[in-house]
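Since the structure comes first, as structure tokens, the remarks are kept for the end.
Heads up, one of the protein chains got dropped from this complex, but the rest are sitting where they should.
Per-chain numbering from 1; labels A and B assigned in written order.
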Amino acid sequence: MALTNETIKARLTEKFGDQLSHVEEPYGMLTFEAPKELNLKVLNFLYDDEELKFRFLTDLTAVHYPDKKGRELAVVYHLHNMTDNIRIRFKVFTDISQPDIYTATGLFSAANWMERETYDFFGINFVGHPNLKRILNVEEMDYFPLRKEFPLEDQTRIDKDDEMFGRG
Amino acid sequence: MGSDFLKFLNCPLEKLSNYQIELIMSEHHIKLPEGSIEKTTTTLNLGPTHPATHGVMQNILELDGERIVSTEQTIGYIHRAFEKLAERRPLAQITTLTDRLNYCSSPLNNMGWHLTCEKLLGVKTPKRVDYLRVIIMELARISDHLICNSIVGVDAGAYTGFLYVMQYRELIYEIYEEVCGARLTTNIGRIGGFERNFNDIAFQKLEKFLREYPKVLKEFENLFQRNRIFMERTMGTGAISAERALNYGFTGPNLRAAGVDYDVRVHAPYSSYEDFQFNIPVGTTGDNYDRWLVREKEMWESLSIIEQAYRKVQDLKGAEAEVYHADVPEYYLPPKADVYTKMEALIWHFKIIMGETEIPAGEVYNSIEAGNGELGFYLISDGGRTPYRLHFRRPCFVYYQAYEELIKGSMLSDAIMTMSSLNLIAGELDA
Partner (left out) sequence: MARPVSYNLIKKPLEGDISLVEMPDGSMGEGFFATSLDKVIGLARKNSIWPLPFATSCCGIEFMATMGSHYDLGRFGAERVGFSPRQCDLLMVMGTIAKKMGPVVKQVYLQMAEPRWVMAVGACASSGGIFDTYSVLQGIDQVVPVDVYVPGCPPRPEAIIDGVLRIQDLVGKESLRRRNGEHYKALLESYGIQ
């Protein structure tokens, strides 16, 4: 029997019950959320289970929602079951004051740099990561640029004429 | 390793290199006190500017003689903050950013982005648009693989192949120019189709390409495929097994060289790829030679896909043969002549430019088979003009992590060959 979103939902609720929330299917991809302490348990379950077999980490990234107090940073995992050709999206939310998430590098070596990039852009501390340093930005940078409060442009420029950009 | 150990038994310990000593010690579980063997590895900076012109990435290698013991990688020398920039631009303007991801094959990235937008907005494109897109995408794939394969040759010392194929890349550029006006960073296509119909000159150039290119590809193949020097340089170096490759998130030709036949065009067909007949070349060992061969064979497959698509385009008759974009006035700018004369066209033009059109809120992940693997776009829209968050899943970034594992224990020249056969494009690495 082919694996469908309903089967996956059933298996997940049977294992984790009501700890999963916000189960929806935007554009056909099953998306659900779990508390951040359980992220490794969910990933391991999706990896080891003989029927689910989500053994390929497609993507790991984060999103910043400054309006949701207490749940500002979301880490999003995209997993792929190549044999049955199903994708799944899994989110964990964390508070911005203490953004600690367990690392997935033990399970997927691909998560190594993806978590470093997420740390670089959003400041999420991945607990247990072998080498959590900035990867794309300069090492000395002291803020996390992709958070919504920081601007895109370099603020230290003196030669830009604001009049020409409509901001004068 | 057992027979080597017997050889070493008769050899005084000073004559062995540190690397060999450590191998023997680890194999036979011998422990010497800390600091009794000096760490005499050389540090070599394969710095951001290096003659193997692959773009800017740095590897600080620890060498034991010629053998590489470890490497420390630094990237980010061309970090241009695409993801933050994308939060500032409406959907149609992000195409120019996607051009500059894998700049050897910009049309692939552009089409991937348009497909993502169309998935979010729920736009269905007509068949002719799909077939024309397939032609452009496969041309871009050929262009990307040509650069990669010829640069592998240049790094092995054979410069001639590169010059032969650059001539045909120029012809591909001319075809792009007929459609969109630009050679390299094409910004080709719009949400729903193309900005203008392919004119006769574009089709004539395409026919010229289809006529003349197979001979050149055969000649290029003859230079390298059974060339003894090239085979000795590339076989057995930079190998990776399929399990490790999957764990590292490899996709594209690098994964197919390791033995896994995963191709997004077959697994999740987009833009009418299901109408085409093509094979997916798969390697066995995942070493440099397999990666070169997989790319070479993929170019032949791409050529066959372009021929099939061209025939399908010519077979379309009547009204279908003139359409070059979907009928979505909310997202596709109306022709300028209509804007100056008709009322609705003026209103749509205004709404699109000022960003008053309805963009549904939601999140979508779409991926295509780019030159290097699965290029994914994770787009979260909050209903506004610009995306709330756009993340590019860049294949180069994901598989470059495995570089340390690929070159550990091999020689310096093999490290260079591995780097070039992985097809690392700095724009895609850093975004």
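Here is the rule we use: contacts are C-beta pairs under 8 Å (C-beta built on N, C-alpha and C of every residue); 3 or more make two chains touch, one makes a residue touch a chain.
Just so we're clear, the structure is a prediction, and the values are computed from it rather than from any experiment.
Among B:85, B:231, B:266 or B:280, only B:85 touches the chain left out of the display.
The chain omitted from view is touched by exactly one of B:42, B:70 or B:167, namely B:167. With the whole complex as reference, residues 136-138, 145, 150-155, 157, 159 of chain A touch the missing chain. Taking the complete complex into account, residues 47-51, 53, 55-56, 76-81, 84-85, 96-97, 99-100, 103-104, 147, 163, 166-167, 169-170, 173, 183-185, 197, 199, 201, 426-427, 430 of chain B touch the chain not shown.
Rule of thumb we're sticking to: only the chains that are shown with their structure count from here on.
One finds 24 Å separating the Cα centroids of chain A and chain B. Put simply, chain B touches chain A in their complex at residues 75-76, 79, 81, 83-85, 87-88, 119-120, 244, 246-249, 260, 262, 267-268, 362-365, 367, 374, 376, 378, 380, 388-389, 391, 393, 397-398, 400-402, 430-431. Contacts from chain A toward chain B in the complex involve residues 26-27, 29, 31, 55-59, 61, 63-64, 76, 78, 82, 85, 87, 89, 108-110, 112-114, 117, 121, 134-138, 145-146, 152.
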